[in-house]
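This is the structure I want to talk about, given as structure tokens.
A single protein chain has been omitted from the complex, and every remaining protein chain is retained in its original position.
Now for subunit A:
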């Protein structure tokens, strides 16, 4: 086919006798997997008489510039149109990327010229910024948000001290991240399924998890929903759509995508929400989850609490990108950076992100900038790796609870008396809940062997009876608050 076409061309051409030229031979192939009619371009060397032959290298070089390099590309079907002078305007349609060519040897800089700006509505003193468009929030909602933030802060303070006194073995506080906990929870609906890291108990609190339930879990007593099987702060509640926390970092992220996949299948008016910290963005699961979420177009909202520290690792040692927000673009995910200590901004952002996730069935990434005022946990002493002045500044001057309080006070929805009242009430409630939980029995011995499987298999029944035999023989060596009967 090719040679007859070329010969016909040559017959009609005005080429001088003896001149050699290079032309492209096109051969149509059926539609490829990408739906593109691919043509392969090769080139043959023809002399004026229509027979291919060898020729001088100079001629070759001279004529090569006229030849388009072999590439598969969309052609109009007219081979002549394959040749253009402006090669940069040609479209490259490799399966991996469909873009234009460039002749500039230019690398994309590792960071953009400016860091991504951060969305905020209230300044550090709780005053609305001049251009801020505040969300719709009435007095009741504002007071509810504030009182939950106070409850959370109080619970953290008292439970932390309780751990120090040996009442339970472990605790993690959310100081500095109260706004992230409560304001984001307020923007979600109860059907949204939550996959959290461990610094988000406020969301459970917002949904109605009682102080006693928190205390039960920390004590691991018989009323703990987890039946004493998980570390403190690893809450879980099926009823409140809050999945039991698992300690390894970032493992909840692909799980959130899976849940969103299920929600999308059901066409539910709900999304999956995954919380994680700055350190978690280094985990492989973060990458996998973001990638999957983008490909599957699942309604999942990723909320990153960038609090500057992953135990003792500051963010500069965790990643070199401009935070986590820019990673969204790396996966094709819409993202935004927000002030994580501004309750109003968080509320607005999460509301909008949730709407986008559900209506457009897409993942959204929110990076909430904040500061981890407390230690990583009760097993950590952060004064070892950061200075006290820095911690105090964030604790006292940049407290998100205080900031929101200033805003509601300015609206006349709060005052000093309400503050005194709520603080003392919260304190009393937390202490009462803790004392009540501390007096309860531990879970029954059979809770050790149940729920490993849907029913207790024979080898576990054997192990259970062997254990009971040993306890019966040496009761003094076993705890008295674990009922065996």
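Please note the rule applied: a residue touches a chain if its C-beta (ideal position, glycine included) is under 8 Å from a C-beta of that chain, and two chains touch if they have at least 3 such contacts; residues count from 1.
One rule holds in what follows: contacts and distances are computed from a predicted model.
**Q** Quick one: the chain not pictured, UniProt calls it what, "Serine/threonine-protein phosphatase 2A 55 kDa regulatory subunit B", "pyruvate dehydrogenase (acetyl-transferring)", "Integrator complex subunit 9" or "U3 small nucleolar RNA-associated protein 15 homolog"?
**A** The UniProt record for the chain left out of view names it "pyruvate dehydrogenase (acetyl-transferring)".
**Q** Out of A:110, A:417 or A:454, which touches the unshown chain?
**A** Per the contact definition at the top, the residue touching the missing chain is A:454.
**Q** Return the single residue from A:127, A:147 or A:291 that touches the missing chain.
**A** Among A:127, A:147 or A:291, only A:291 touches the chain that is not shown.
**Q** For the full complex, which residue in A:92, A:116, A:157 or A:225 touches the chain that was left out?
**A** If we include the chain that is not displayed, A:225 is the one touching it.
**Q** What is the set of subunit A residues that contact the non-displayed chain in the whole complex?
**A** Residue positions of subunit A that touch the missing chain: 193, 195, 224-227, 229-230, 234, 236-238, 243-244, 246-248, 251-265, 272, 284-285, 287-289, 291-292, 295-296, 450-455, 457-459, 461-462, 465.
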